[in-house]
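The following block contains the structure, expressed as structure tokens.
One protein chain omitted, others in place.
Take a look at chain A:
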Amino acid sequence: MVLKLFFPQCCNTADSGLLVGRWIPGHNSAVVLAVIHYPFIPGQVKKYLSELQSQTQVDLTVLGSWSMPKEGQEGMDSFLKDLSTIFPQECWLQLSREIGKRGFTCQVVQNNGRLLQDREQKNGEGDKIILIHYDQRKVMLSQLHPVQDVGQKSDVEASELRLVFQTVAQSQPLFFLDKYDDGPLKLSHWQSEGREASIIAELLKQASVPVCIFLTWLLSLWYWFCMVLKMLFISSKLSTCVQSVYRAVHFRTVFSPKKAGTHVEFMRKANIFVSFLVDIALGLLLISWLYRENRISKLADTLVPVADRVAKELQELLEWLMGAPAGLKMNRALDQVLGRFFLYHIHLWISYIHLMSPFIERILWYVGLSACLGLTFALSVLSDIVALLTFHIYCFYVYGARLYCLTIYGLSSLWRLFRGKKWNVLRQRVDSCSYDLDQLFIGTLLFTILLFLLPTTALYYLVFTLLRLVVVLFQGVIHLSVDFINSFPLFAIGLRICRPYRLAEGVKFNVLCQEPGTPLHLMMEINPLKCSSVLQCYRTPTYSCYPKDSWAALCKKLFVGELIYPWKQKTDKTD
């Protein structure tokens, strides 16, 4: 069997000492975490290791000895051999390196005193040991994907690399003591190359807890207000309210004083926080653009003429429909009735807009300020304004659709009567039925009337459905962009670009140059996650607006005349 040894790069030039690490269960391999230098007292080493074991839940042991002899330090070999009796192990590793040579030599002493090397020399093969060099700091900070929960799989089934990464990440307390500290033990690990700390980061960490508590209290008020709003029916239709509820829920997760336990929770918190900051920044940018040169007043001033223009266009459209649109011949009486009915509605709408016009500028000025809550809010408000301004188109669509729907249902039922059949509601199928003469007479008469009125109602329905679809499309585009801003994991992408080793998809091996007589040396580097996998993995779940129906179902609904609400929002309850 081949023995695999994971050796940290920072210990390549460490002075002679003891190797501390962990044997990976189930795979014939070991991870070296640090080197304890001479002089040391074996009792203190054992005590320190057992303390750390209880603290980190990692079974740290002394793996063997490391010797890099300097001048005047001969005679270490016999000293090193004696050490194996002080720390009884199944396998004792003896790594040594000479100055000027790049390869290490490694000997493994089994419990019964047999050297692995002896066996190999008989067969004429080299050492069956692989030395894998790894960058300790990067492996400690990195997270292997796909992320698995701790304790989900037993150690034996987990892959070797995952166990190595877990071991290094969980052994953080081992890296607190250094060879420059005044303690009983002098260790060498990645911190020996230079301790990293930042006063600003420490101060921020200390200050964050009271700030979080205060913000949580503020947000609970906002959340209570949003819940009250949610009770009203109309607020569930306004996308602004939906967006504010959604944001409130998110902030509760972000600003809770509890520290994030797992990697997934931490990434989610960070993503929400960063996307919120960017949202606010974009919103403030929008405000500064809108309110400079008083653009908002100009916008308000153009709003009423635009609404007037839309109404005038609709009036012209109805006049066209009341004539002979596209050369089709309409039923004059029905045409006049419907046309006048819709014209009267438009007249009401215009009067309403004119009534509101003095207040519009003020309202818009204050509503524009709400963009400071974020760009997503501004977009939601825009979507709501568009919905309110095109309310008459929505009403016309509902009227036209209902009329058309009634016509179609009537026609289909009377067509069945015409052929002598009937719809059986109990069995949900078409059955034959014998009708009386007067039933047949009335039925045929009504059928003929409806059939000849069909082109008129169908045309009105078609025109208003097209208008409604245009408005729905515009709203859909706004909702999609809001959804995109909400769910895009900015922090994860930034981490992938600036610190690619933190999100690891796997590892890469490079073979380091060989010297005869030394075991195989490999360099293990971290293979970062692809950007598309980052997006897929860390996308914040949102109340995404997705099309409720497939294209076929939508076309069928349009043909029959059912009212369509193409964008469905995911609610908390599972539908």
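Simple rule for what comes next: a residue touches a chain if its C-beta (ideal position, glycine included) is under 8 Å from a C-beta of that chain, and two chains touch if they have at least 3 such contacts; residues count from 1.
Rule of thumb we're sticking to: contacts and distances are computed from a predicted model.
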item	value
Protein name (UniProt record) of the chain left out of view, among "DNA replication complex GINS protein PSF1", "NADH-ubiquinone oxidoreductase chain 6", "Dynein axonemal assembly factor 4" or "Phosphatidylinositol N-acetylglucosaminyltransferase subunit H-like"	"Phosphatidylinositol N-acetylglucosaminyltransferase subunit H-like"
Touching residue (missing chain; options A:Cys91, A:Leu411, A:Leu440 or A:Leu522)	A:Leu522
Contact with the hidden chain (one of A:Phe452, A:Phe509 or A:Tyr565)	A:Phe509
Listed residues A:Ser159, A:Gln172, A:Ser220 or A:Gln336, member touching the removed chain	A:Ser159
Interface with the unshown chain - residue positions in chain A	1-2, 4, 28, 125-126, 128, 130, 132, 157, 159-161, 506-509, 511, 514, 520, 522, 527
